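Below is the structure I would like to discuss, written out as structure tokens.
All protein chains but one are shown at their positions in the complex.
For chain A:
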Amino acid sequence: MYIHANTTHADARTLTGRRRSHCPNCAQGFFSFKSRSTKEMQKQGDFKLPQFFNYPPYFTLQPVRDTREKQVQLWKEFILDYCRTQKIFVIELEEEFPLFSNHLIERSLSNEAREAFLSALVSEGRAEWLDRGHRKCLILWHRIQDWADILLHFVRDNGFEDSVMTVEEIRTGVESRGTELHGIDRTILMRALKLLENKGKLAIFKGTSADDEGVKFSV
């Protein structure tokens, strides 16, 4: 079984945050499960689900400590792996999330289980709650420090050491296309920029338009 994933779909989702209606190019919506044989070979660009995704107890929060620890561990790896390949930055508990239900075996995670697995990521610094109610979670498959390093590489590779760019340009501009920065979540990007600003590598300033900010690099 595969999740049909298209990068532009993922982007559309992360950029607009809440918008999650059907994509005009894809009649089946964002992600669609196709009941193919589990023994089929992996295809390029699609996310291959691990075998245990069809194991019903994987979707029930296990009460026995040792078993649960292993289950949580597997969920952490699984979520990070998936978000990294599909470029997903925010998981909302109340919303449909492809990993949290398996229509083939008709199982889905309870809210308690979803929160437990995401909390495990948060406690390791691989995720952050965006609200007090623990309903929205920012997934950091790269830590903020790693994102800052990627940003510095990007600046050096493109010779932007003393240039000025807008935040939107970094996220969606021609220069970042093909890099990990393309389509990065705004919250994460701003956190990485602030980190670099504190280190004196750049300065953030209000841009001409009210909804965008500019960055002056001084690497």
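Basically, a residue touches a chain if its C-beta (ideal position, glycine included) is under 8 Å from a C-beta of that chain, and two chains touch if they have at least 3 such contacts; residues count from 1.
Rule of thumb we're sticking to: contacts and distances are computed from a predicted model.
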| item | value |
| --- | --- |
| Name under which UniProt lists the unshown chain, selected from "Exoribonuclease phosphorolytic domain-containing protein", "RING-type domain-containing protein", "NADH dehydrogenase [ubiquinone] 1 alpha subcomplex subunit 8" or "Vacuolar protein-sorting-associated protein 36" | "Vacuolar protein-sorting-associated protein 36" |
| Contacts of chain A with the absent chain, listed as residue ranges | 38, 48, 50-52, 54-57, 59-60, 62-64, 66-67, 70-71, 73-74, 77-78, 81, 106-107 |
